[in-house]
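The complex appears here without one of its protein chains, the remainder shown in place.
Per-chain residue numbering starts at 1, and chain names A and B are given in the order in which the chains are listed.
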Amino acid sequence: MEQKLRQEAKALLEQGKVDWIIGFEPGSFKFSTTPLITKDKNDADRLVINPFIVNNLASFLTEIKGRVGIVAKGCDSRSIVSLIQDNKVVREDVVILGVPCPGIIDLAKVERLAGKDRDELDDITREEDKVIIKFDGEKKEFSTTQALFDNCLACELPTPQEYDILLGEPRPPAPNLEVSGEDIEKLKGLVPGQRWEFWQNELSRCIRCYACRNVCPACYCQRCFVEETEPQWALPVPRWQDNLIFQIVRNIHMAGRCTDCGECERVCPVNIPLRSLTREMYDIVDELFHFKAGMDKEALPLMTHYEQEEAEDLFR
Amino acid sequence: MKQQSEWEPKLVGFLCKWCSYAGADLAGTSRKKYPANIRIIKVPCSGRVDPLFILKALRLGFDGVLVSGCHPGECHYQTGNYRARRRVAITKKFLEYMGIEPQRIQASWVSASEGGKFAEVVAEVTKGLKEIGPNQLFSERQGDGTKATARG
Partner (left out) sequence: MSNKKKISKKDIAKLLGQWSQQFAVFVPSRESGVAEMAKWDGKDTSFLDWYRNTVIPPKASFLPPMEEMFSFQKDKEGYHIQLPPSNEHKQLIFGIRPCDAKALAILDMTFEEAYEDPYYLSKRKSTVLVGLGCTKPCESCFCTSLGISPTESADVDLMLTDIGDHFLIEEVTDKGKELIAKSSGLKEASKDDEARAKEAKETSHNKVTRKINAEGIEDKLLVCFDDEDYWEKTAAKCISCGICTLLCPTCYCFDISDELIKQQGTRFRSWDSCAFPLYTKMPMENPRLEKWRRVRQKVCHKYEFYPMTFDVIACTGCGRCIRLCPVNWDIAQVLENVPVKI
């Protein structure tokens, strides 16, 4: 897949079909990758595809100007389609280099499984349904269920539906909603008062870095509600009350545009379980309006559309 | 700690100007009695109501929020209340998941001629709020002053 990607990306730039290529290149740590955003066709040789290409590159589409050739896993392609639905991105300006994705390895999970930090591990490899971790001269095998990101386990579209060039063999979806939905199920088992207390505790750690908002492809407002001072909805002060309002309202604003890419939870430096919020909103939107973000390019955005009869049981 | 009998819930109502607000007016001119717990804010359309309003109201200490607009199909701006319907629906369900009592966020369709219905809705909502007690959601928590972390 990698070779094909490098050839295609180089060709796109050489033939002037795109101004930019956005993909992944090796990061500065073991087991890491980093976004590569370039106009230079020689940089195409640095592009990689491996079990650690974790970023959702679609978030760069709303800030970059010009035509873009973009590497997209299944979830990323859904984000791109969602942006097209929103009229934020013009389909003709994007060349989607689709990557059928078998799931990305969650380094935080791997660290817990191995009982070691990532820089103490010798190697992490993926073999179909196994993840093999080598450290201290030992070799330990784990199932993909134990080592992949939760949202990868819940993946409904490993192979992009919307693409210009498909870089590998299509993969069928095989979501494991039981394992990936464990945390939300646990929360639903609590009484409301306990649930609110749980979120109070979690959001006490928030330092308002806004990484969750900035990695999100759906958050592209020039001025976020949390930056408003007239009126001031939430102070920029990291009190749990203001942090909670930020997260709640952000999730409601993203409803119908969130594709459960899981980036928000991954990037949070203080380990707040944000996916337990975003995935629940994803499920609510599906339950009430039978809508999944980014699946159908022609579908109207959720919050601008309506049916004649719906949700009437919530209104007096 | 206030006794239940002393405490009166504070309810804020976002009423659309063309239907629900007029309905509330009619309730008044028809001398229909309804609890004075509601404080009314007129909006041009129920579609103007952003979930931010609902959250801010709860943050400020209101015990309940009511969003009321024209019946579906009768919106003065054609489709505003359809937007409100989707928005309020997901807000209600999401806040319930977060742990906020569902009785705190209420929504209704009240037309300009439904003075009676408006009075009934306010009475029912207020009763529901009295049952679940005051909004302590955003109050300082026990032990907030003695945080264990260095961040204080």
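Quick note on the criterion: contacts are C-beta pairs under 8 Å (C-beta built on N, C-alpha and C of every residue); 3 or more make two chains touch, one makes a residue touch a chain.
Predicted model only: the values in this text are computed from it and were never measured.
Among the residues A:113, A:215 or A:295, only A:215 touches the chain that is left out of the figure. In the full complex, the hidden chain is touched by chain A at residues 27-30, 32-38, 55, 59-60, 63, 117-120, 202, 204-205, 207-211, 213-215, 223, 227, 235-239, 263, 266-267, 269-272.
Here, only the chains that are shown with their structure count from here on.
On the chain A side of its complex with chain B, the touching residues are 187-188, 190, 192-200, 225, 231, 233, 240-241, 244-245, 248-249, 251-253, 255, 280-281, 284-285, 287-289, 302-304, 306, 308-311, 314-316.
Residues 51-52, 55-56, 59, 72-73, 79, 82-83, 85-101, 106-109, 121, 124, 137-138, 141 of chain B are the ones that touch chain A when the two sit in their complex.
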